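Left out: one protein chain. Kept in place: all the others.
All chains are identified by letter, namely A, B and C, in their written order; residue positions are counted from 1 within each chain.
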């Protein structure tokens, strides 16, 4: 998703990226699951929470190794690599943003299966809504983590947090459940920014798709043809 | 509205779909009316409420029969049919989503009447806003059903529920009337998701239509022509 | 704004419409001013309020006469006329919606002045935002009229009402000032519906215009050219 179209990508880096895309996505899901267990499990099940924490750290290490390998294979200087791969750097620091890399995984999987593809707009919608859902779940977890024991919080259960995430992603914003801590609001601003763009893409593609459906129907001509 | 454009549809299935579209839409309206009476009628008018419930079940049975017939006529395996007709399966389980199939009915009716058609954007707007209104009414009924006797609810009358549905569909989200139960919030999330896409289609088409109107006016040339 | 493009308009009707557009727009503004004075003037200035009411009724009569004349000149049957001019019928019943006819006035004025025109997107933006502002003012007046002495109202001054209208038109919807009466909510729903579409048109055109500006700059070529 970074703008690498301008400079040619070394073939070894390209091969590495193609081979690691799916494993990294799986690692991202493991990270998310581990984080969810860590945040949601009751405090008295110590072992489960410790295992979850271990998973979180292990996958994080994997991401760091991948970033280092890609830096090596790219043949770029450190600063130049960070500048052209800034989204990857952000994703490394905030692994809950992993879903943003989903588009590459999706492409890779599609290529291997060679199945009949969805139409252009359907794919954009599928990608954008999937990313939005994953980001929403990540944000709901993180906000619940920050807020559930803050004084004066209105987000007390994970259900409240999911409800808040839905109302925020769709920009409805009822205001019955709102983050009050700095951490919670920081996550919220991130969700608003990403969510707006992704939801805009869903809406825009749906609109284009609907116009296309109605147009195609016109071209079929008079009733006799159908 | 499912992506059936890729595989050819057997002629008998096509004939069945064309013949049943309007009756099924009428059945959908009967279902909605029955549900509305069931939810809104005061508890002391027993017979009316029983009749309404009977209507709801009868129409639901109709939908199930139609789904079974279409599965048979499609000649597909069970899993394959469910996968390519997933929207129909969802609509079967949640008949309040029936309005989403409206686009097919609309097309069928248009074809029979052979009347001068509206412009492309006007049709998209008409379809999207009609669907949005029907979904809004369904959601208002369902939320009222869930919320009106919940403790601490802010949606107490059907009027509140309609007001809430309007504020949600347009993403204004004042927050003066908000669902508090799990059921109510579940319906709300569905309304937000569908509503956003539909309203985006209305907005986008209106915008394209307005640009078209102003452009056409340009092409008419200097004042002398008009 | 009704879809009269399909059927030919009789020349006498066309002449009438061209001649009355600007006077009717002025009458609409007089109506709005009269209504504003009636609603906002303190109760103890009897004569001013009576004059305002007289203006409101007089302009309303004008609109009715215009509708009748246009019906006559159209040569259509009553039902057919109402069906093809439904927007005009709505505007006749709810004269606060008059701004929606603004596009025709705007066109008529532009044609007479023969001045260098704005670009396509600039005109759409100008039209949509002007209409949105006028509808917002009308809605603020009507809501203030309904709400200012309702029990438990949060809209108590005209300032509150304008603030509410801005938050509603932009779909921000804070919820600190919200209509609570049936009348107020009815107006609010109308404002949301119209506002969404109009604001969507402003946003969409602005976006297209910005893309156009950046594209034109590309075509200017390398720095040496500028």
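Just so we're on the same page, contacts are C-beta pairs under 8 Å (C-beta built on N, C-alpha and C of every residue); 3 or more make two chains touch, one makes a residue touch a chain.
Treat the numbers as computed from the prediction; the structure is a model and nothing was measured.
Participant: Among C:16, C:158, C:186 or C:206, which one touches the chain that has been omitted from the display?
Facilitator: C:206
Participant: Pick out which of A:121, A:144, A:163 or A:214 touches the chain that's been left out of the picture.
Facilitator: Only one listed residue reaches the unshown chain, and that is A:121.
Participant: Of A:59, A:146, A:161 or A:205, which one is in contact with the hidden chain?
Facilitator: A:205
Participant: At which residues does chain B meet the chain that is not included here?
Facilitator: Missing-chain contacts on chain B: residues 171-175.
Participant: Extract the touching residues of chain A with respect to the undisplayed chain.
Facilitator: Residue positions of chain A that touch the missing chain: 3, 6, 103, 107, 111-112, 114, 117, 120-121, 123-124, 127-128, 168, 171-175, 178, 180, 182, 185, 188-189, 192-193, 196-197, 200-201, 203-205, 208.
Participant: Suppose we count only contacts with the excluded chain; which residues of chain C make the list?
Facilitator: 116, 118-119, 122, 159, 163, 166-167, 170-176, 199, 202-204, 206-208, 210-211, 213-215, 217-218, 222-223, 226
By our rule, only the chains that are shown with their structure count from here on.
Participant: So if I look at the partners of chain A and the partners of chain C, which chains show up in both lists?
Facilitator: B
Participant: Only C-alpha atoms count here: how many degrees separate chain A from chain B in terms of the superposing rotation, rounded to the nearest 5?
Facilitator: Here the rotation carrying chain A onto chain B measures out at 90 degrees.
Participant: Have a look at where chain B meets chain C and say same if over half of the interface residue numbers show up on both copies, different if under half do.
Facilitator: Different, since most residue numbers here occur in only one copy.
Participant: Distance-wise, how many Å sit between the C-alpha centres of chain A and chain C, to the nearest whole number?
Facilitator: About 42 Å, centre to centre.
Participant: Between chain B and chain C, what is the gap in Å from one C-alpha centre to the other?
Facilitator: About 29 Å, centre to centre.
Participant: Note the residues in chain A that touch 2 or more other chains, in rising order.
Facilitator: Residues 171-175 of chain A touch two or more partner chains.
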